[in-house]
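All protein chains of the complex are present and in place, except for one that has been dropped.
So, chain A:
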């Protein structure tokens, strides 16, 4: 018999290599199949470097690494790997959503719910319900209150009615939503991914933006969100609730929202001239030949920050292996150096242009070792409130289909994504 199943089994594995949960949608596959995964893990040295697709004599293992856990799925036939990977991330998202964290402890504490969820999310190897709105109606998430009540009254956490969303053509929204305060909030969050070269010029930069929504509106609201400058959005991914045709013709986001928190759109702005780089870094890192020390000196300053304060700055540097220790003086904030992982972390805080934050001092190298060839890259984190660096601005939000007046709000924030400065 040729087995034409999609996802055969799932194993959850923690960082110390214990398989702490397994779920089989088809016949039981022995845990020993994970040996191949462990082999690959050993070879990869670093957990992040385990290849996501591994072939074994009888199966393929497709895995993701999330929150210090490996989700390893076993498949037996040709299956689109992205399909599996997306699904695994969705499983992790659901755990996060249900238990507040996606951790071994949380999963073990809620193992019965986990099993119910997995059964509900996949039937015969096909994804079924992966929308959190629907799942939450079928299987109630644990709350402290509910588990107390449950244990007193003996009532259950299984929904005994059908999710209403299943009945309608908008499976992402449940019916009969009621709030006393009707509110719709949007967060425009932009992350700057950039590579800055030694001399300070931009090698590569783009903005990864998302609009996350928190919608608590009664009934069946139909929303339209318009922008001052929709032309910025030429590379967009939409939540299924968005009417694509409306966007194509009018550049308006028109949708009946899911209830609660969800990601409305994600977008990418890449034309170089639109990506402002809010900070600059002056650096001088040098190691002397035939000597066991080096110098380290970095200074951060504001660049194109649109007059806003840059805060939450952190600089992380993976120093070369031969670095034993660092004795530095921060002009601002505090720093730590982990001699085992060789990671230097400098928690800067915010930039005040009058006195630029700097960190300088000596680097102690292993004596006798050759001076390191590679120059470490600096990884910079920062945050700018009330600014979407691309210039994207929401124009207005209109609601149709319901009579009440909701509270509306838009927040903007810009952060560093993968922001790297080469030295």
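Points to keep in mind about this one:
Quick note on the criterion: a contact is a pair of C-beta atoms (placed from the backbone, for glycine too) under 8 Å apart; a residue touches a chain by one contact, two chains touch by 3 or more; residues count from 1.
Criterion: contacts and distances are computed from a predicted model.
Taken from the listed names "Carboxypeptidase A1", "NADH-ubiquinone oxidoreductase chain 5", "AP complex subunit beta" or "aldehyde dehydrogenase (NAD(+))", the protein name that UniProt assigns to the chain not shown is "AP complex subunit beta". Considering the full assembly, A:130 is the residue among A:130, A:261 or A:385 that touches the omitted chain.
Of the listed positions A:97, A:193 or A:212, the one in contact with the omitted chain in the full complex is A:193. Check A:19, A:397 or A:410 against the missing chain and you find that the one touching it is A:19.
Interface with the hidden chain, as seen from chain A, comprises residues 1-4, 19-24, 26-28, 30-32, 35, 44, 46, 48-49, 51-53, 55, 57-58, 60, 63-65, 76-83, 85-87, 89, 105, 108-116, 119, 123-124, 126-130, 138, 147, 151, 154, 156-163, 166-167, 169, 171, 193, 195, 197, 203-204, 206, 208, 234-240, 244, 248, 263, 266, 268, 270, 318, 320-321, 373-375, 377, 379, 418, 420, 422.
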